[in-house]
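Below is one structure. I have some questions about it.
Only a single protein chain was left out; the remaining protein chains are all shown in position.
And now, chain A:
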Amino acid sequence: MSFVEYGDTIKDGDTAIVFLGHESMFPVKVQHGSVTQTKYGVIRHSTDLIGKKYGSKVTCSKGGWVFILHPTPELWTMNLPHRTQILYSTDISIITMMLELKPGSIVCESGTGSGSLSHALIRTVAPTGHLYTVEFHQQRAEKAREEFREHGVEHLVTVTNQDVCKNGFGVSNIADAVFLDIPSPWEAIGHAKSALKAEGGRICSFSPCIEQVQRTCLAMEESGFTEINTLEILLRVYNVRTVSLQIPDLGKAAEDNSSTGFDSSSPSHQGSSCANLQQGTVQFKSGVPLREVVGHTGYLTFATKS
């Protein structure tokens, strides 16, 4: 397995995702002799994992079962250990497309943070591209290097421990795209410009606050970037539920037995809802929004180097 190439069977040294049920999963480092505790019991790596097909159901010692999944950057984003606030796949998707990333692209990123976006970028530019990622926190930079190694992608990424605002990305005139997720992106615009290729490079800056966005847009304009565009994207999730609504009792009209239009026993009642004849309820399928959703992550500003 690798985060940039699918494999069929689970091998020693793989990072696999254990899926327990709705919204419940965690990553596991597969190792001969290792044992993983779950609420359904124990998983023994040597007998239960190694050699099995990805996507298999594994029964744990207490009798419950789980699925073992092949890692992807999206699953990693949902399960990685947070060292910083991370970017989620909704923002990552639009960033990837708007920066026009594809196999062979050279990308620069700062800050590396917890490596959520980094894994997604590496996956997209593989096998012939490269990610240059800059992180000013020494331990985070080292942890990122370690993870990239464990995930079999170290040949596609270079982690540099420095301050991008002072020292840039460490490369010049070769990047197809630059991504900034730092407190003062306007201080790095000049360095971003010099890292980018001569013509047509794309830049993206992610900032939670509109004041940061204003300063960054100004800096981009002053540096000669064109096509400056700011947007935000939010995910709306729907839970698929069968809903039952009671039919109210409106009593009977006059003396006759005929009733008001919405009689559940009326044969002419048709439509997408199916009436429950016994209990005076109507059932229908609905995509129900969640009670609380993410209302804001950050503003994304894109531009082109001309």
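Observations on the structure shown:
In the analysis below, a residue touches a chain if its C-beta (ideal position, glycine included) is under 8 Å from a C-beta of that chain, and two chains touch if they have at least 3 such contacts; residues count from 1.
Here is the rule we use: contacts and distances are computed from a predicted model.
The chain not displayed here is annotated in its UniProt record as "tRNA (adenine(58)-N(1))-methyltransferase non-catalytic subunit TRM6", chosen from "Electron transfer flavoprotein subunit beta", "tRNA (adenine(58)-N(1))-methyltransferase non-catalytic subunit TRM6", "Peripherin 2-like a" or "Retinal outer segment membrane protein 1a".
Between the chain not shown and the residues A:Ala126, A:Ala141 or A:Ala188, the one that touches is A:Ala126. Considering the whole complex, the residue from A:Ser46, A:Ser61, A:Ser93 or A:Ser194 that touches the absent chain is A:Ser93. Within the whole complex, the absent chain has one touching residue among A:Gly13, A:Gly104 or A:Pro183, and that is A:Gly104. Where chain A meets the omitted chain, the residues involved are 4-6, 8, 19, 21-23, 53-57, 67-70, 72-74, 89-90, 92-94, 96-98, 100, 102-106, 120, 123-124, 126-128, 174, 176, 197-200, 210, 213-214, 217-218, 228-241, 243-246, 279, 281, 285-288, 299, 301, 304, 306.
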